[in-house]
Structures are given as C-alpha cells and as structure tokens.
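The complex appears here minus one protein chain, its other protein chains still in place.
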Amino acid sequence: MSNKRGFASDNNSGVHPRLLQALQQVNVGHTIAYGDDDYTHAAQNLLKQHFGETAQSFFVYNGTAANVLSLKAMTNSFNSIICAETAHINVDECGAPEKFTGSKLLSVETPDGKLTPQLIKKHLHGFGFEHHSQPKVISITQSTEMGTVYTPAEIKELTDFAHKQGLLVHMDGARLSNAAAYLNLSFQQITADVGIDAVSFGCTKNGGMFGEAIIFFRPELAANFKYYRKQGMQLASKMRFISAQYTELLKDGLWHQLASHSNQMAQKLAKEVAQIPQIKITQKVEANGVFAIIPPRIIPQLQAEYFFYMWDEHNNEVRWMTSFDTQPEDIDNFVAKIKELL
Amino acid sequence: MSNKRGFASDNNSGVHPRLLQALQQVNVGHTIAYGDDDYTHAAQNLLKQHFGETAQSFFVYNGTAANVLSLKAMTNSFNSIICAETAHINVDECGAPEKFTGSKLLSVETPDGKLTPQLIKKHLHGFGFEHHSQPKVISITQSTEMGTVYTPAEIKELTDFAHKQGLLVHMDGARLSNAAAYLNLSFQQITADVGIDAVSFGCTKNGGMFGEAIIFFRPELAANFKYYRKQGMQLASKMRFISAQYTELLKDGLWHQLASHSNQMAQKLAKEVAQIPQIKITQKVEANGVFAIIPPRIIPQLQAEYFFYMWDEHNNEVRWMTSFDTQPEDIDNFVAKIKELL
Amino acid sequence: MSNKRGFASDNNSGVHPRLLQALQQVNVGHTIAYGDDDYTHAAQNLLKQHFGETAQSFFVYNGTAANVLSLKAMTNSFNSIICAETAHINVDECGAPEKFTGSKLLSVETPDGKLTPQLIKKHLHGFGFEHHSQPKVISITQSTEMGTVYTPAEIKELTDFAHKQGLLVHMDGARLSNAAAYLNLSFQQITADVGIDAVSFGCTKNGGMFGEAIIFFRPELAANFKYYRKQGMQLASKMRFISAQYTELLKDGLWHQLASHSNQMAQKLAKEVAQIPQIKITQKVEANGVFAIIPPRIIPQLQAEYFFYMWDEHNNEVRWMTSFDTQPEDIDNFVAKIKELL
Partner (left out) sequence: MSNKRGFASDNNSGVHPRLLQALQQVNVGHTIAYGDDDYTHAAQNLLKQHFGETAQSFFVYNGTAANVLSLKAMTNSFNSIICAETAHINVDECGAPEKFTGSKLLSVETPDGKLTPQLIKKHLHGFGFEHHSQPKVISITQSTEMGTVYTPAEIKELTDFAHKQGLLVHMDGARLSNAAAYLNLSFQQITADVGIDAVSFGCTKNGGMFGEAIIFFRPELAANFKYYRKQGMQLASKMRFISAQYTELLKDGLWHQLASHSNQMAQKLAKEVAQIPQIKITQKVEANGVFAIIPPRIIPQLQAEYFFYMWDEHNNEVRWMTSFDTQPEDIDNFVAKIKELL
C-alpha cells in the first residue's frame, strides 16, 4: 500500500493526529449511549460558542446524511429544493435527498457554483398551485464545489430574498471551515448572522475521521429532529467519538489552522501552475480546490503519480484538491512533474 | 464525568485498545475514499474466511443501517418482513425499516425472542393476492434481544421452511459474536452453512467504535447494493477506519476473546443473583444479557449506582447487559449492592 | 356474463340508477377541472350540512387513498398508527399506508373489530424516546370489518382517551352510511360530535361508481392537504363526476335509504340462517355483513351459485355481505340453497 499523498480529495487523507489522540482520551469507561453524554454536551456547547446562541446541533455520520436530514426537517414531501447544478445533493448523493424527503430538486446552472437571486428566480413560481412542487428551500454550498466562497453579503442577499418569499436557506458546509478561514470570519458571521436557517457543518474533510454536525438556527427545525435522525439511520451509539473530534477541532482553533493550511496549499499550487502557459485555471481559487484545463495528453501519466479526478471530460478540466496534510513539497514535486511531462 | 461501568448496554462501553491502535496504524497518508482501498479489501477477504466464499460484504455506519439496507436489498415495497415482536427492527429503529423499504413489518410474540416455523405460520397467507403485502423476508436476531441463542439446527429449520415458501432469511447479528462464542462455532457455521441469506454483522457492541458489516450470501442481493448504500446515506468516505476495526477483530480471534469474556461475565452475574431468593431470572442466559424480575423498591437506588434499563415496567423485569470491558469486581460490587439494598 | 347477484362484497354491485342519472345531469359543457367547480362546491356544502360546520372535505378516487392520504395529513414519518388487526389499512391495502406515510402500523387483536382504550394501551409507550415510532393516530373502522358498529359513546371514550395522550383519531368510513343508518343518527353525531378528527367517507360501497371523500374536522389537517392529494396521484381532473354522486346521495336521503336497505337484508339473512342448526353466526349483525361458521362440505357448491369469500379458512368462517341492490328473493333463494345442500 503506497499511501502517497495526491490531489484527489480532502477525504483521501487520514485523520489529524490530535483528533486521534482525542478519540483515545474519551475512551474511558462507560458513558450513556446515543448522545446524552457529557462529551456530546461539551461539543454542543462549543458549537454554540462558534455559531451563536440559537445554534441547536445534532451529530450524524456523514455529509450526505447531514444534508438530507436537515432538508427533511425543512420540507414536506410536496416541496421543492433549489440548488446549484453542481451541488453535492444534486450530483453526488445518488438521489438520497429525493428518496428520503420525497421532495423535488430543482437545479440551476451557475458559472462558479454560487447561486444568486437572479439565477433562482426561474424556479419561483406556482406558489399555491397544487400541481406544482412548492418551492421551500434554497440550498447553497460554502465553500462551493468549485472552490469558490460566498461573501457574507452574498449570503445575506440570498437569505433576505428567500425569507421574503417564505423560503428557508440551507447551507452545505462540508467545507465550511475552508470558507471561514478564507474569509477570516467566525462561523457565526457566515451562517446565523447572515440569515442561514440550517447548516451541515463537516469535519471529515478537515482532518476528521467520521461525523458531521447539523446545526439549526430555528427552534422549530430542531423540535422533532431527533426522530428523523434515528429513522434516517444516523443515530450513533458511541456518539462520544464524534463529539470528541468536534471538541478538539473547535476548542483552540485547530479547525482554522487546518483549513488555512489547506487553503494556502491551494494558493501555492494555483500560483505555480498559473505560470505554466499550457495550463488555464478556470475558477477563482479561494478555498482548497484548484480547477484547471490542462493538455489532455499528460493527464494519465500525471494521475498515475498523483491521483486526481477529471472534472469535465469534454474540455479537459481537472480538479485538484488540497488537504490539511498536503505538504509544500507535494506541490513542488507535482508541479515539477507537470513541467516534466509538458 | 464519572465513566463508571454499568450494565445498561454493551454500547455504553468505549473501544477496545487494540482497535484504537488499529485506527492509528491505518492513519498513514492518503488512500482512495469510499471503500475501494487496500484496507477495505483486506477486511473483506477476512470476512470471506470467516463467513465462507459466498460472502460479499459491505460496510455501513451502524446496526440500524445494516438491518434496513440489507432488508431493502431483499424486498420490494409491496413485501412484508416477519420478525419477533421484540426485534430491534420492530421496536428500536423508529420506523426506519418501513420508511426506507416501504415494506410492512409483521411481528410475532415469542417467549424468548426466537422465531419458529410454527410461530411464523400465521403470517404466511395471501400469496399472490394483490391486496395483501407479500411475505418475503423472515428476520431473526442472533443472539436475540432476550440474550438467548439460536442453535444451528433451529436456524436451519427456519431457513428451510422459509426457502420452501419462497422467502429469504435475514439475520440481525449486532451480537453475532456473542452467539458464535457461546456456541463455540464459526460465523460460517451459523450463517451460510445453515441457509442464512443476509446478515448484519456488528462490531460496535463487541468493542468497536463505529461501523457494521452487511454480508450477502446470494450474489443477486449484492448486485445493486452499492447504490442502496449510497442512497441510504451510509457510504463512509474514510472507510479504512471501519475496515481496520474488522481486520483487527477477525485476524487472530480478538472477536472471540471479547465476546466470550462478555458472555462469561453474564454467566457470573446470573449465577450469583440466582442465589438471591427475591430475584427471578426470566430468560436463559446464553449470550451477554441477564433478564430478571427484582423487587421494585431497590430499582432506583441500584440504577443510581450502576445504570441499567427496565425491560418491562409492568412486572419489574430488568435487563442487565455485560460488555467486553466488564470486570469480575464490577459484578461482585453490583451483587453486593443488591444484597445490601434488599 | 351472468351478473348474478351474490354476497361477495358490496363493491361487486353496480351503481344505483339515480347516481348514473346524476352523472348524466352534470355532463353539460365545460367546467373548470380539478375541483374548483360549482358541482364540487355544492357537494362540499352538503357535506358541511351532514358533518357539521367544521367539515373540510376533499374528494379522492377510492377508499385506500382516502385512508392513506388522511393518515398522511395526520402524521410525520416517525409516527405510528394504531388499528385493529382486521383493519383495511392493515390487511387489505398492500402496505400502502407504510409506503406513502413512512409510518409504522401497530395492530391490535379484537374480538369484534372494535378498538377500546384498554386494547390500545399496550402500544402507548416510548413517548419522547427517539428509538421508538411515536404513537400519533388511532384509526377505527365504522362500521367495522366484522359488521359491527361503534356506538357514539364508544367512539367518544376512544377520542377522549386519544386526545388526552396527544393522539388523533381517524375513522375509516368506507361503510359509514351503514353505521349511521343502523344507529339512526346523522353523520355529524357519529364523527365531529364525538371527537373524530378525520374521516374517510365512502360512497362506492353504498351504490356509487367511484370516489370517496376525506373530511377533516381540524383546519390544520386540511391546510396543506391539496398538495398531498396531488402528490398522492388522487386529484381527479373531471371531479364533477365524483361530486355529483355525493350530491345525489346526500341531498334527500338516498344514502340512508340504500344503507338501511342493505342493513335490513343482512338482518333478514342472519335471522333465517340462525334457524339452521348447522350454522353458527359469529358476530353481531349490525351493518351489512353476516359472519358465520358453516359446514365446510357445502362451501364450494354454495359459492358456485352465490359467490362469497372465506373469512377464516381454519374454522370455516365465511363472510356474507349484502348490498344496496340485494333483493329479498336473493336471500330466500340463498337460504333455500343452503338448506338443500345440508
């Protein structure tokens, strides 16, 4: 097993050593199962510190579940959910949102993974008309699937627009830490303070082993959520081992350190490949992803050395993700390899 | 946080140190996410060694998911699933089986948690009659919710009976290790060899942190399963950390050692309380649970010292579960406390 | 095609001539589709007259839909629904309630098809415990599947009991007319006035062609119902043809005349077979069904002449249903045939 670091995804990494240590530290004796334990309460309190007093949090196993179950809490089966065409809920969850919520997904093409009121408008009609799935939730991704980051003002514009129409706004924050680190803002400043109603807040892509948090900012969304979580097969018995990871990440800024590092590695990569004339970077590099069009002939050899995914086969666009454990020399070697192949 | 060991459940325990160490050992560099990695292949090979060559295995996060998703693979929405009234799928999963499969659960009262052809018969009618949910799966629990264990002959009788009627048999093996240890048989001998079609094979209740395996013994059940797992929100990105636990448990008999120990602790507990005249043990003690009727007046004080759950409020029946980490002195102290309170 | 009248079911009958005529009378020009038409408003007003001012009504195609969709409006997917083991929703709808609501059905054995607080009690536990489907609805059938009828006092006792626990009560009234005729009470007196929250009010089994009404007595149940009806595939485009049947039945007492007749035919049948010593009537004959144990040797020949269904193969219990079009001579001939065969 080679275990060489590549640029495929931030979930090809392992776990940050401090998180592993945290797992060990809570591995003491018995605690009540299913989340009514002191470790979980401590993590939930930390989440309140980071997301504001209105934050009610629930842990689940993974990002797909965090998205689907929070959407379930926000919808009836006759509703529709509006998202970017590139959204994880739309293209990477094998129809889990439709299956579990019964709702319809309405997607929107975007240039950069970011929704705007203008882009959403075409789906906002048929209110009160029973033949039509009733629009209810706008789901945005922060940072986006394209490595871009919404500013607080952009989010606020969307949530104001949504709330005026009676819609709610969900944020898929699988990479929320990367966004907050990029913006140098707190989690609260880019969620609760700008009108977000619910957020899937991930740890796995930022050095964690497993586990994601769902945070609701409206008490009515949280009211029955524990039943949806259980019925959704997402109630962890030994929950302390999820909670401990969140506590470790949040208690003294580890989350920020890891996400910043990952973002900086993407910046370094972008800066260096930008100097190669045969390569064209296609998206702003704000979080931890670099999208680029590269000469197709070098792709297979490059992938053989440092695995990564094609983003768009038709125009030879690739996606390179950096991670908390990406090292500067990984990038140096990778760029050298590109130059060698060209 | 007291972290005192009690008798509430085997999932109130933490993680066995060797499993934690295994997590650390696989925490090296990058591996492909979502299960197509060497660690996962290794665990799947070990599962074949323990369950036989027909075993096709898939990892999910928890026991509810292992049950629900394997049942999904075995049914159409118009089918029914027959189980004991005490089955986890019937009383402890908040309707997750109905929600995800669309199927109907038909439960049967049992004296000891064990189904028999005789008990099942009343639900086997209406075949071909479109008004009636079509019986398709019998789901048994090994070891049962009542701490009892099916013999291989009992299982074989059920699977023969089921297959003759065109039904399949699922086994909820959240505590399969305790059953195998009690019977001193291999996993294969109590699953594949006696006609089981699919099994949920748990590790969390036997010293694991998270993660359960679904094992299919018929290729058609496995054929599309990866899609159901993803759509069921149960595909782990950093799957190596589930796989590593299975490998550690299976590679040299750790599973057997832990389950045997837990069973022995239950035997010890049962033996000692059996000598207290005011206590009546209500079920055969075969796996790691002891069910007993005890004087109601001592229950609150006893629970305050060593937490456990009521099983049946109406007749003062309690459930005491032992675990891989239960120590003989825990039982000595617990029994002493009982005697003191009486 | 023989079209001989038998005793199989009240839906083996055709349509009462006055209803057919009503279909013809509304077949004039164009009306707005999907229920916002004058014919439908007129029928809804009549339903208010018969069920009280709080009655909000919606038409669907059949009884299964009336049951399933009203239950959908009353539940979340994590709820459970309590019903008699013999209930149509439990045994005759191929799992439609589970599939569409996601909820769990909990059934209760009853001697006569009637639920009581005492019988229901065993399912009322686990409130607030997320592992357990949360009990939310009690569904009763009036008249019952066994041909018996709840008195208003019996219903009131059940609804008081339910409401005290935070539960709602649904009534499957596929044969509500037979119950009201038997009791000689208005629909309102046996629904709204005694605490029923929602009722499926059938017309097909009382001389109609197709179409059933769902009536809610709580505005919050009706609030979003139109979306569930459409998403449930039950919104009729040419709805005037359902509405016209309800108007015809309700406007001058036709419903009562037909149901009374059907009940009287059951009384006549019961009275006459009661005199045959080899036959034992097993249920009180109150609505339009007669249940009897008869010598098995005569069953095939009797069915060949006048078709009917076995109710319980094991004890040779049969079910004979009368209908709006059953004639006294049908019964005379049927009884004569029985005597001849014995």
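The chains carry the letters A, B and C, assigned in the order they are written, with residues numbered from 1 in each.
The rule is short, and it goes like this: a residue touches a chain if its C-beta (ideal position, glycine included) is under 8 Å from a C-beta of that chain, and two chains touch if they have at least 3 such contacts.
None of these values were measured; they are calculated from a predicted model.
Colleague: Specify the residue from the set B:K226, B:K280 or B:K337 that touches the hidden chain.
Modeller: Answering carefully, the residue with contact to the hidden chain is B:K226.
Colleague: Which of C:F51, C:F78, C:F201 or C:F241 touches the chain that is not shown?
Modeller: C:F241
Colleague: Of the listed residues B:Q24, B:N45 or B:S77, which contacts the missing chain in the full complex?
Modeller: B:S77
Colleague: Just name the one of B:Q134, B:T191 or B:N288 that touches the chain not displayed here.
Modeller: Touching the chain that is not displayed is residue B:Q134.
Colleague: Among A:H30, A:K72, A:K104 or A:R175, which residue is in contact with the omitted chain in the full complex?
Modeller: From the options A:H30, A:K72, A:K104 or A:R175, the contact with the absent chain belongs to A:K104.
Colleague: Could I get the residues of chain A that touch the absent chain, sorted low to high?
Modeller: Per the touch rule, chain A residues meeting the hidden chain are 77-80, 91-95, 98-99, 102-105, 125, 130-134.
Colleague: Quickly run down the residues of chain C that touch the omitted chain.
Modeller: 1-6, 8-9, 11-15, 17, 20, 23-24, 26-33, 38-39, 61-65, 68-69, 93-96, 99-100, 204, 209-210, 227, 230-238, 240-241, 307, 323, 325
Colleague: Please output the residues of chain B touching the missing chain, sorted low to high.
Modeller: Against the left-out chain, chain B lists 34, 76-78, 102, 130-131, 134, 224, 226-231, 235.
By definition in this document, only the chains that are shown with their structure count from here on.
Colleague: On a CA-centroid basis, which chain has its centre farthest from chain A's?
Modeller: Checked the centroid distances; the maximum from chain A is C.
Colleague: What is the distance, in whole Å, between the centres of chain A and chain B, each centre taken as the mean of its C-alpha atoms?
Modeller: 33
Colleague: Hey, how far is the Cα centre of chain A from the one of chain C, in Å?
Modeller: 50
Colleague: Which residue numbers or ranges of chain C touch two or more of the other chains?
Modeller: 77-78, 102, 130-131, 134
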